[in-house]
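Yeah, one chain of the complex is gone here, protein chain that is, but the others are all in their spots.
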Amino acid sequence: MPVVLFHQTLTRGDEMSINIEQTRSLVARALEDLAAKRDDLNELDRGLGDGDHGTTIARGAKAATDALREANLGSVNEVFTLTGRAMMRSMGGASGVLFGVFFQGAKACAASPVLDTRTLHAFLKSGLEALKQKTKAEPGDKTMLDAVVPAITALEQANQASATLGTALEQTAAAAERGARSTAGLLPRFGRARTLGERAAAVQDPGATSVSVFLRGLADHLPEG
Amino acid sequence: MPVVLFHQTLTRGDEMSINIEQTRSLVARALEDLAAKRDDLNELDRGLGDGDHGTTIARGAKAATDALREANLGSVNEVFTLTGRAMMRSMGGASGVLFGVFFQGAKACAASPVLDTRTLHAFLKSGLEALKQKTKAEPGDKTMLDAVVPAITALEQANQASATLGTALEQTAAAAERGARSTAGLLPRFGRARTLGERAAAVQDPGATSVSVFLRGLADHLPEG
Amino acid sequence: MRYFTHDPESAVEHALAGLLGFTGVSLQRVGTHLAVVYPENGNRKVKVVVGGGSGHEPLFLGIAGPGLADGAVAGQVFAAPSPDAIYAVIEAVHADEGVVLVYGNYSGDVLNFGVAADDAKANGLQVAEVRVHDDIASAEISRLEDRRGIAGDIFVIKAISAAADLGMSFRDVVRVGEKTNFQTRSLGVASRAATAIDTGQPMFELPEGEIEIGMGLHGEMGVRRSAYQPAEVLVPQMMEMLVADFEQTKLPLARAAVMINGLGSTTVLELLAISGHVRKFLDLHSVPVAYQAAGQFATSLDMAGFSITISGLDDELEPLLAAPCQSFCFTRP
Partner (left out) sequence: MRYFTHDPESAVEHALAGLLGFTGVSLQRVGTHLAVVYPENGNRKVKVVVGGGSGHEPLFLGIAGPGLADGAVAGQVFAAPSPDAIYAVIEAVHADEGVVLVYGNYSGDVLNFGVAADDAKANGLQVAEVRVHDDIASAEISRLEDRRGIAGDIFVIKAISAAADLGMSFRDVVRVGEKTNFQTRSLGVASRAATAIDTGQPMFELPEGEIEIGMGLHGEMGVRRSAYQPAEVLVPQMMEMLVADFEQTKLPLARAAVMINGLGSTTVLELLAISGHVRKFLDLHSVPVAYQAAGQFATSLDMAGFSITISGLDDELEPLLAAPCQSFCFTRP
């Protein structure tokens, strides 16, 4: 079983693709960033739901990094599907299934030995399709979709422009962050927050925030080519 | 049924005795003083017991004044026995029985149409004997006995000195007050406070305080002769 | 306030150990999941599996037993259980004809039970879902199916289980479940938020002198605030709202089962007093009460508050709710 250095220092480059091991490290580091936001995410969920989104997502992130550390991986797809499966198994709550199916979108895509802008776009787009099977929420409803949908639009544009993975991730993360921020002020229409109406308007959606934190982590930790 | 003026203005005199109606008014007014100390007595009991002595004694005082208001009285003894019975019936708690039997001591004494130093001494002394059947507590154990016993000693001396009722009541009340104050600093050995030891030492015993408040009320409201 | 335990995940694990140690109803754990089965409800062709987040004890794990659920599965505190755990229980109850999943209508539960149900169906099992939606404060009557589930879970689980005990078909058990679900309405109030188990902080801020109406069971805020009222004023108001809700579905209350549920810190003294006020209201309105209970059945950690649940009964439901049952959560000898 390969030894993986989880905390090696990586700096962003302008390479076109990374291999399986690099993808494993990259996703693991982004998940660690997510887990580190535990208390902030709980605080957002206190205003909007039951105050546990940080705890839940941190549990999922930990389960996923544990699973990634031990897995024998045959494709980059598996990095994502394993992550999704571990999250779905360990998290529970609304976000467990939603993050779970989103990451497992990679299962429906052709197996690839490298992660590049095209494969990443395919994975996440397939993940969004799976998400849509699970929820009728659309952008503007103050859910994680408010981050996911603009992120994938940005990724699609980057892909069409044949952008490097670094550039694509940067644009994707920025779009997700904008999307997450846009949820502050929106009226909630799905999930626990639904019944709160105006009382929950001011708060930024925790699920959308998690999506943006994860994608920002991918952009930040991409290794040099 | 006689009409009783509960709130008529009475001032202390140096008469030797009062009649049944005057005794009824006097005891009722002392009971009202006791009920008015509800919150203070609760506060003392919070430090030493379960915080309800004021509520309990106020309930008893109210029941007793109600009973006194309606009763046909044939002797001054009945003012005391009625009060005791009403308290025992309505209060519950440790103090219900203790105040109940103390006031009902008058039952064992010869019926009298007037209250004077001698009859009052006989009633309360008989009440103390009844109390001793109910508790092994002695002065120094931080209970109502710390007020009752010195009060009766003072009353006995006043009786031997053939003091007027006014003088006797003044001396009795003063002794009860000293006795109640002396309980601050004592270690509790009876009642709920028993298990608290040092933690309850500083507080003045609520039951002893009630006794002194009642006796002070009798002294203060004694009508002019 | 400080809990006697700080780590939510180990707390739930320890609680399950505690439940398994009780004498009386003998439960079996399902693998390493936070899940139990009671395998002795022998007469049933259709099995009943229930679940939801932890923090609602004695629900959900505590409601498996004779005359009640065959399987129960919990998530972490206030998180729905995962599809894997739910699926493991669906398998573990070994149903001849099918499995009915009963859970409160919250996104998390809908999503996780939904995935498990899909997996089970893909493996050839017959599965139906009853999403309890008794909380009248959580949505208008026109959006009945958007309403959340609170303590009404218990009446729905009770009726469905008793139907299964009669040996009813899958179709009929589900029909009974949906009927009870439709006829069960609840309303809750809180005077203090639950304390988060890990931080020790209140889950929402409720100013002194205000009460929260229609809070969910998961520590989340209610739908609106109101000034404090003592129970003798508040309860009749709540009862008016409940009765009006029945009338809006052209379902005047003819006979009722009533449950007063404590949410965590509300004293049993208060629950009894509230129960008295509820009964007085129903007596005044000439609604016969076939069943009335008060206690802690579906809590929200240590939230201070209570809910009133009313089930409208007919000749089919009354004996189902009356049938004997036993569990840590709910017993009818």
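By written order: A, B and C. Residues from 1 in each chain.
In this text, a residue touches a chain if its C-beta (ideal position, glycine included) is under 8 Å from a C-beta of that chain, and two chains touch if they have at least 3 such contacts.
Just so we're clear, the structure is a prediction, and the values are computed from it rather than from any experiment.
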Across the complex, visible chains touched by the hidden chain are B, C
Which one, C:35, C:73, C:187 or C:234, makes contact with the chain that was left out?
C:234
Would you indicate which residue among C:98, C:114 or C:264 is in contact with the undisplayed chain?
C:264
In the full complex, which bits of chain C touch the chain not displayed? Write them out.
1-6, 11-12, 14-24, 54-55, 57-58, 62, 77, 191-192, 197, 208-209, 228, 230-232, 234, 260, 264-277, 279-280, 289-296, 299, 301-302, 304, 306, 324, 326, 331-333
Contacts from chain B to the absent chain lie at residues 42, 46, 49-52, 55-56, 59, 88-98, 134-135, 190-197, 199
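Here is the rule we use: only the chains that are shown with their structure count from here on.
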Those chains that touch chain B and also touch chain A are none
For the pair chain A and chain C, the C-alpha centroid-to-centroid distance in angstrom is 33
Please report how many Å separate the Cα centroid of chain B from that of chain C, as a whole number.
55
Numbers and ranges of chain C residues touching at least 2 other chains
none
Among the residues of chain B, which are close enough to touch at least two other chains?
none
